[in-house]
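Every protein chain except one is present and positioned as in the full complex.
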Amino acid sequence: MINIGIIGYGYWGPNLVRNFFAAKDCCVRCVADARSDRLEQLGKVFPGITGLQDADGIIRDPEIDAVVIATPVFTHFSLAKEAILQGKHVLIEKPMTSSLIEAEILLNLAEQKNVLLMVDHTFLYTGAVEKMKQLVESRELGNIKYLDSTRINLGLFQSDVNVLWDLAPHDISILNYIINERPYSVNATGVTHTHNAIENIAYLTVNYSSGFIAHFNCSWTSPVKVRMMLIGGDQKMILYNDLEPTEKVKIYDTGYHHKTDEEKKRILVDYRTGDIHVPKLNTSEALLGMANDFISSITESKDPRSSAQLGLNVVQILEASSKSIKQNGREVKLESVNAHIQHIDQTVLSF
Amino acid sequence: MINIGIIGYGYWGPNLVRNFFAAKDCCVRCVADARSDRLEQLGKVFPGITGLQDADGIIRDPEIDAVVIATPVFTHFSLAKEAILQGKHVLIEKPMTSSLIEAEILLNLAEQKNVLLMVDHTFLYTGAVEKMKQLVESRELGNIKYLDSTRINLGLFQSDVNVLWDLAPHDISILNYIINERPYSVNATGVTHTHNAIENIAYLTVNYSSGFIAHFNCSWTSPVKVRMMLIGGDQKMILYNDLEPTEKVKIYDTGYHHKTDEEKKRILVDYRTGDIHVPKLNTSEALLGMANDFISSITESKDPRSSAQLGLNVVQILEASSKSIKQNGREVKLESVNAHIQHIDQTVLSF
Amino acid sequence: MINIGIIGYGYWGPNLVRNFFAAKDCCVRCVADARSDRLEQLGKVFPGITGLQDADGIIRDPEIDAVVIATPVFTHFSLAKEAILQGKHVLIEKPMTSSLIEAEILLNLAEQKNVLLMVDHTFLYTGAVEKMKQLVESRELGNIKYLDSTRINLGLFQSDVNVLWDLAPHDISILNYIINERPYSVNATGVTHTHNAIENIAYLTVNYSSGFIAHFNCSWTSPVKVRMMLIGGDQKMILYNDLEPTEKVKIYDTGYHHKTDEEKKRILVDYRTGDIHVPKLNTSEALLGMANDFISSITESKDPRSSAQLGLNVVQILEASSKSIKQNGREVKLESVNAHIQHIDQTVLSF
Partner (left out) sequence: MINIGIIGYGYWGPNLVRNFFAAKDCCVRCVADARSDRLEQLGKVFPGITGLQDADGIIRDPEIDAVVIATPVFTHFSLAKEAILQGKHVLIEKPMTSSLIEAEILLNLAEQKNVLLMVDHTFLYTGAVEKMKQLVESRELGNIKYLDSTRINLGLFQSDVNVLWDLAPHDISILNYIINERPYSVNATGVTHTHNAIENIAYLTVNYSSGFIAHFNCSWTSPVKVRMMLIGGDQKMILYNDLEPTEKVKIYDTGYHHKTDEEKKRILVDYRTGDIHVPKLNTSEALLGMANDFISSITESKDPRSSAQLGLNVVQILEASSKSIKQNGREVKLESVNAHIQHIDQTVLSF
């Protein structure tokens, strides 16, 4: 039985409490939030859970085995660092941290302390992503050529992170989960329509040396909600529309291959369009799957699906995208993270 | 009565013949195409029109007043130049030319020769674009903040131009038509999945000093056809879905404005969502409207809607996008075209 | 403060408990259900509410002011009758009763006992129906000519009532709410694909002397879920698609009128198609609106929107539809209910 403390009871916190309440082999002991009205709300729905105003009460509680962090992004690092130093297993809301260096430090620390560090990329636990992963791995799509994602709606303008840090983690986590190749660079452009220099519309291209390409279109200012991803292989292609109630994943028996016309030295491309298949998907709640993965990864000492490494890779792309936007869309290379990690001075752990 | 000769009877040519046949105050005299099978086809459907294998027979025919050029892009410049030098009015298929300098030369020449030069950006004559132009001009949308366009499908891989030169002219012409501000730079990324270095997927951002931004997503390798454009103002927003049979343009009474919270120094954004309005659109055939505009611009000596200047601006953005892709997405500034035109050496006209 | 007891904690009961819990000026005291597992579930979620296995414990509790009946249809009459005789206000799930005579008796009894009798036709409290009622009443649609409803899906085959009694009450209640004219007859056809003579597909036409017509298509065996209603006036028409997340009600500025061509003695019909308007709808929870209407109708002695009379009219149409199906689709007249009510022998109250 893993005893859990949850820090943050804002937008996402109640969902985490509800699902860890329903998860196996764990018990939600306490929830911390600075706002008393939220703790009052907690008391009404879950009278058996202790409400605390200070996160320290969770982090330093010797009865707590695992800490779940659902606070604003800029606080993730220091809360997670403290919890790991106290020997707690830690689950962090996406995006994992505000910078790559912070993510690297947390991974290092967790390894040293031998605790589980995991990031809540909930989408990895949906039936749709599970099915797409399986289609890519079984090579049913052939060679994967591109991933194109649009995630736009009239959304809350965040005051601390831009629209890519807010919306793209979902799609980048899916990208990292189903594509094994590591990207080598990103380009990003964007614009802010307020005076705070935080982009509310942004576009991100992720480049790969194999010729695979990924593109993300994110906006808080669309009149319509769109949640659409295309994944194209040379054998088959996928349309993933998360707003479809039942037909979320459509597999198109559509492909193309090219050859060189020796005589005219021209490239000839052959197309094929065929049937469409809409597989029945697992419809169990993704967040519950994530919660169970966290708990069982602790109890069975296994790697979770939504691992810290995957979370770090997401942060790396986000950080590079911010650099690219600041440099007017210039290509930003993604250094090898393993090389990078060597440079972390041990003293950095004290900040 | 304007006598017309049409050069090129491939994919688009028959549509041009049919619509100039139906247009007012003009007469299609001859059609030129190097392929005899196409001329045979012409003869069956339009026995009264002369078929020629050589474009020169049209360009040098003194009875021809106006020449319509519907050939591959790389031939546009030399055919148009010859026709203008022969004193013909000229209509060129989009994109106007393969380079900005060619477009500039044609504009200069047409002015010298006092003939009409026009580009067939057919979309400008659709009821949908007409309505959107009117909504923007009447300021019903408020201040326009962004335009976001997706034009993807499983399309013919062109062997001479990339996917942006093939598909984006439609959307860039709409952009240029309804937005008065001139852009100052572009960023573009893309990828080719063949060996001919011609991108089949590409993304283009067009930057404006006012903070307005435009983005274009073009692909020949999507399993689904998408023709979707969002235009966002701070008062209202438009969703333009060209595949909708009747509800192509939806106007969302959705907007936002921001203010600074003086106390906390934070930006506060207020949203508003409201009714949706779907206007009835003019459904007359766009290509016929274009043909009539060409003829009446000649007979009435007026500026056509789809002017050579607009066509040149489209080519300028396309050319810059190609540069940006070659330079890995680097921002490419759009020089003032008027400044540029000074540099054209008169000798260039002989190439 | 109205003290409430709820009988039945199956499919719908928990929704009723949750909403009466949230409603104003009332308190859910106890819930009765014969199944102990359901009462256990109740205890977990609402530890403050008493669970009882016997409905009598609610009906005869002097502290209870109002009884909510959410049990199988065939039990509605006897439970409601007992509750009314005990002087309780009564809310019954739809459909109100299994027969018209039962509904008439309950109305009579409630009047004698001076208690409120109401039926839970939840849809009357949705923003969509509210808007449609308003459009019809303001005569914006002109003269209403037809209502056509399709409510089909792969649904649970009920073992006590056929598909019309199960699904059509929603649509018939909307019909009765927004159309003032009383129907004079019905025709219905249907089929059963099991051996229990309970139709799983059925079609109902409701006839009106003005020429207005209503039609209902109900099925438990459709592979797709459809919730679509058309309401046609001669000035405008409505498409109500309850599955649309945001655009549930579309108003078409489409109409027609006819005149007689005096010369040729033919009917000429003029059409008009125009803009489409999608109004923003009230999105507050319908069931909470219903609960608040029940409570405020008690405390303010007013008529509720979803009145017993409306519920009775729904049952009258359903009963006639069953007769018509049994008689192979023959037209069944709807007698005036007021005339009918005279025939109820006082002794009937004892059954």
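Note that the chains take the letters A, B and C in the order they are written out, and that residue 1 is the start of every chain.
Basically, a contact is a pair of C-beta atoms (placed from the backbone, for glycine too) under 8 Å apart; a residue touches a chain by one contact, two chains touch by 3 or more.
From a predicted model like this one, the values you see are computed outputs, not experimental measurements.
When the omitted chain is restored, the residue from C:Ala22, C:Val191 or C:Leu243 that touches it is C:Val191.
In the complete complex, the hidden chain is touched by one of C:Ile201, C:Val249, C:Ile295 or C:Leu334, namely C:Ile201. Of C:Thr221, C:Ser296 or C:Gln309, it is C:Thr221 that touches the chain left out of the display. The residue touching the chain not shown here, chosen from A:Met1, A:Val45, A:Leu156 or A:Val278, is A:Val278. Shown as candidates are C:Asn15, C:Thr150, C:Ser296 or C:Gln309; the residue that touches the absent chain is C:Thr150.
Hidden from this view is one chain, which touches subunit C at 145-146, 148, 150, 152, 154, 156-157, 159, 185, 187, 189-196, 198, 201, 203, 205, 207, 211-213, 215, 217, 219, 221-224, 230, 232, 234, 237-239, 252, 254, 256, 258, 260, 266-267, 269, 271, 273, 324, 328-331. Seen from subunit A, the chain kept out of the figure touches residues 247, 250, 253, 273-280.
Everything that follows uses one rule, which is that only the chains that are shown with their structure count from here on.
Geometrically, the chain at the heart of the complex, using CA-atom means, is A. Farthest chain from subunit A, judged by C-alpha centroids: C.
Subunit B and subunit C have Cα centroids lying 55 Å from one another. Centroids of subunit A and subunit B (each the mean of its C-alpha atoms) stand 39 Å apart.
The multi-chain contact residues of subunit B, meaning those touching 2 or more other chains, are 273.
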